[in-house]
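Every protein chain but one is kept in place in this view of the complex.
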Amino acid sequence: MLTILFDGISTGMLLFVLAVGLSVTLGLMNFVNLAHGAFAMLGGYVTVIAMQRFGVPFLATLPLAFLIAAVVGVILERTLYVRLYGRPHLDQVLFSIGLVFMAIAAASWAMGSSPQNIRLPEELKGRFDVFGVGIGRYRLFLTVVCGVLAVALQLVLSETRFGSRLRAAVDDARVARGLGIDVQTVFALTFAVGSGLAGLGGALGAEILGLDPGFPVKYMIFFLIVVTVGGSSSIVGPFLAALMLGIADVGGKYFVPEIGSFVIYALMIAVLIVRPNGLFARPGR
Amino acid sequence: MNRRNALARLATVALLGALPVSAFAADTIKIGLILPMTGPSASTGRQVSAAVALYQAMNGKTVAGKTVEVIVKDDTGAADQTKRLAQELVVNDHVAILAGFGLTPLALAAAPIATQAKVPEIVMAAGTAIITEASPFIVRTSFTLPQVTVPAAEFTAKSGAKKVVTLVTDYAPGIDAEKAFKEKFTAEGGTVAAELRVPLKNPDFAPFLQRVADEKPDAVFVFVPSGFGGLFVKQFVERGLDKSGIKLIATGDVLDDDLIDQMGDVVLGVTSTHHYSAAHPSPENKAFVAAFEKANGGQRPNFMAVGGFDGMALIYAALKKTNGDTDGVKLVDAMKGMAWTSPRGPISIDPETRDIVQNVYVRTVEKVDGHLYNVEKSAFEAVKDPVKAAKAKK
Partner (left out) sequence: MTMPLLPTSRADAVASAKAFLGAQSRVRPLEIAFWLLAFAALFVGRSHHLLLAEITILALFAVSLDLILGYAGIVSLGHAAFFGLGAYAAGILAQSGHGDPLSGLVVAAGVAAVAGFVSSFLVLRGADLTRLMITLGVASLLYEAANKMDWLTGGADGLQGILIGPLLGRFDFDLYGTTAFAYALGVLFVVMLALRVVVHSPFGHALRAIRDNRLRARAVGIPVERRLVAVYTLSAAIAGLAGALSCQTTAFVSLDVLDFHRSAEVLLVLVIGGSGRLYGAIVGAVVFRFAQDVLSAMTPQYWQFWVGLGLVILVLIGRDRLDDLGRAIVARILPARRSPEGTP
């Protein structure tokens, strides 16, 4: 019972790391980026390639997955995405679907279409019992890493100079620019971090979610659910939404397996009907 | 592809199209190979098409004095596309034989075309039992899920397990497997404590494995489509279920030859039943595996590939028997009862059902020369599809 709760929490944490970048692009730049999952897939493949071809240990590949996804993210942002800020959402949807198609074809060309497996180091395998609650080591690791990331992100946003600039840019880009904040650089950096986190999430999640060229489409709906349900104006909203989603998903499958796959969709529709701007949206926006 | 190349090819195609068809019909036999080359089932398409190409590379492109030409089409795994492509291949390209078919609905979608046009449909991959009943022109060289599941149930019962949980993916082949297993296992005196179905699109097995753990069965029977096998076994072990004395018995899809080496040592010792292993000890198989790996950059052939390879073998043998006559009825008649030694072992086509009859092996994952393989331990010989066999008895 508690094991299910724990599993749900760790899945939720993972979803948060995967989706937080999307919530930032949506909330900050008002950009619907359906290609977010492609960055996650990139991170996953970086880990796979580094481990299989170059023998890099799993833990060491994680920063690599973050970095490469972030670099690719910033390059795409500067060259392509930047041209689409302020364009209609439909354009952004089409553009990012185009990117997803290209990413899928490129991934299956480069890596083959079969799913990839990651070999975890021994320390992260297996499980142990705490007061009768079975806890998987890897899931614990996931929860800790993602939890630390969430806290760090919140601190950066609320305590640092960069965070206040970012918040200023979100609230009113024009005024922020007038105050001498380099909004462009703030956007680019934020996009890079968001893509990097997706890449990291993809690398961490390969063990639980699997990794194949279809990844960006398969999980797109999950990321979107996190963001739309959580609201895109803070990171607390998506965090709580991701936790809810993880627990509802895992719990739904455990207790009512017959309708397990309905639970998340039904939940999403219900939330959006009651609160079209998300559960935790700031009022007045 | 470079653009000039593409243009040149277009020009060639246009030229060829302009020539009268009869100039070719006499000495070329066309085979339409419809497979999912993109989309979620793309790996099936690639294994089968690679094996078909390999067969032609090993055995030449001529049979009974005629050139065999294979036309590959991508149906992306969508049934309406399969149907249209089959129809176009028949009416525009005048193919003598349709082949491929990666998934059950795709094979079923083409069945009316096969019947209407009297063109044999060789099913090389799809595995639901009912397929061959959809048209008298369907012949199958892959396998049926009940065919490999019933031996799994028998083996489980013999190994002393009394209480079992089944865990399958929630789509037709999975449900086929679940039913076949339960029927056989309860007939052998065991009980199925829970029947779990995992959604196709969301492969987090955690909650389902927790259910398995709660039931405390002697064994768990698993069928998931090949890509998810590695994930499943890992999560099974991560949960410590292997140490709690629950035996894991799977169909061979879970331990796909193409992927098993990447799954890691967690799969060591897992038992499965299936009709093909790349480690099958026979000279035919050694030659097949070596040639396949050479032609495909070291990729190992799996049960999909062997289905494609044997499909071509069957087509060649039938054409030899009809002496190059491509009449659909004659070809299917020639295929009925055909028996030969495939890389997977001795196989034949059941003259009644046009389905494959083959040995089903009980295998255990072991390390051979540093690589993971399904090593065959024992065999159920000449297994027919149990679903159709039961129907025939009634």
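Letters A and B name the chains as they come in the text, with residue numbers starting at 1 for each one.
Definition applied: a contact is a pair of C-beta atoms (placed from the backbone, for glycine too) under 8 Å apart; a residue touches a chain by one contact, two chains touch by 3 or more.
In this text the structure is predicted, and so the values were computed from the model without any measurement.
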item: Neighbouring shown chains of the undisplayed chain, as defined at the top; value: A, B
item: Which residue of A:L26, A:L142 or A:A241 touches the chain not shown here; value: A:L26
item: Touch criterion as defined above, residue of B:I113, B:V150 or B:A305 at the omitted chain; value: B:I113
item: Option from B:V91, B:A187, B:V368 or B:A392 whose C-beta touches the chain left out; value: B:V91
item: Where the missing chain touches chain B, by residue; value: 1, 6, 9, 37-39, 42, 46, 72-74, 77-80, 83-84, 87-88, 90-92, 104-105, 108-109, 112-113, 116-117, 128, 130, 134, 170-173, 175, 199-200
item: Absent-chain interface as seen on chain A, which is shown; value: 26, 32, 80, 83-84, 87, 89-91, 93-95, 97-106, 108-109, 217, 221, 224-225, 228, 258, 261-262, 265-266, 268-269, 272-273, 276-277
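To be clear about the criterion, only the chains that are shown with their structure count from here on.
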item: Whole-Å gap separating chain A and chain B, where each centre is the average of the chain's CA atoms; value: 36
item: Sites on chain A touched by chain B in the complex; value: 3-4, 7, 11, 52, 105, 108, 112-117, 119, 125-127, 134, 136-138, 207-210, 212-214, 218, 249-251, 253-254, 257, 260-261
item: Contact set on chain B toward chain A in their complex; value: 38-40, 42-43, 46, 170, 196-199, 201-204, 206-208, 210-211, 213, 227-228, 230-231, 234-235, 237-240, 258-259, 262-264, 266, 299
